[in-house]
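All remarks here apply to the structure that follows.
Of the protein chains in this complex, one is absent; all others appear in place.
Take a look at chain A:
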Amino acid sequence: MKDTVIETRALLKEYRGRAAVKELNLNIRQGEIYGFLGPNGAGKTTTIRMLLGLIKPTSGSIEIFGRELRRNKLQILRKVGSLVESPSYYGHLSALDNLEAIRRILDVPKPRIAEVLDIVSLTGEEKRPVKGFSLGMKQRLGIAAALLGSPELLILDEPTNGLDPSGIQEIRSLIKRLPEEQGITVLVSSHLLSEIEQMAGTVGIIREGQMVYQDTIAHLQEQAAGNLSLAVSEPEAALVTALRRGCGGELQEGRLILPRMSDARVSLLVKELVEDGHAVYRVEEHRQSLEEFFLQVVGGGQS
């Protein structure tokens, strides 16, 4: 098992008695892209700010690289690059000077600036004042700034927010490259499932400050895979047959609902049901999209 990079236990942040983040247990392992997913206002940014030591948790603990954040803040932050919400930049300075201002604090060698400019393909634009940059370029500059200290952990909060499709594509491929090429662990937040689905290996879904789902994307897709619905003349008896065959399943509104299975098994089951004297009216497959599953998970409270 790989090392855990970020681990939070029962993380709680209250603003005037209202919990923005409650009982949050994050677990992010080394070298993975972790997608932090949730609707706007679910507490993603609050959590990320706590991970960066920008705000203090009301209670609970944060461990990054196996060390307690509050006591080892500077050593930990040395190995973390971050981009929180809207890009931060000094508009009156050129891209080069923006990075230089950060470089002086990080104390990394000067050639590193050209390297990160190259990674985010801003080479050639570095002399222009940043206030004339497009949002996409500012965002890329933000990522360059995050990469400047050669971090082992990259925390990106809504890195594609407000970008056009080609900008989103560019940032996405950039983020996907990082763990492969440089072994960086990435925590990326978004309110768009499709976004996370295309980048992340593991996903954590947060709703109203609480983690409602945390597992791999593959597992998420499996869960959302849908089911088989059979309308038969005697559902109870048919269920017994299905259970005997080890198909699992349950009755819903007089229909037999079975988990997804292979074509061969479906045909076998139907054959057996027919041989048992059941009339099979309908065999339907209901496919739930990931989007629906996500809405079901995050909308759990309301619906």
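One rule holds in what follows: a contact is a pair of C-beta atoms (placed from the backbone, for glycine too) under 8 Å apart; a residue touches a chain by one contact, two chains touch by 3 or more; residues count from 1.
Assume contacts and distances are computed from a predicted model.
*Asks:* Refer to UniProt and select, among "HTH gntR-type domain-containing protein", "ABC transmembrane type-1 domain-containing protein", "cysteine desulfurase" or "ABC transporter permease subunit", the name of the complex member that is left out.
*Replies:* Result for the unshown chain: "ABC transporter permease subunit".
*Asks:* Just name the one of A:4, A:30 or A:86 that touches the chain not displayed here.
*Replies:* A:86
*Asks:* Quick one: say which of A:49, A:207 or A:278 touches the chain that got left out.
*Replies:* Only one listed residue reaches the unshown chain, and that is A:49.
*Asks:* Residues on chain A that touch the omitted chain in the whole complex?
*Replies:* Touch with the absent chain occurs at residues 49, 52-56, 74-75, 77-78, 80, 82-93, 97, 100-102, 104-107, 142, 145, 149.
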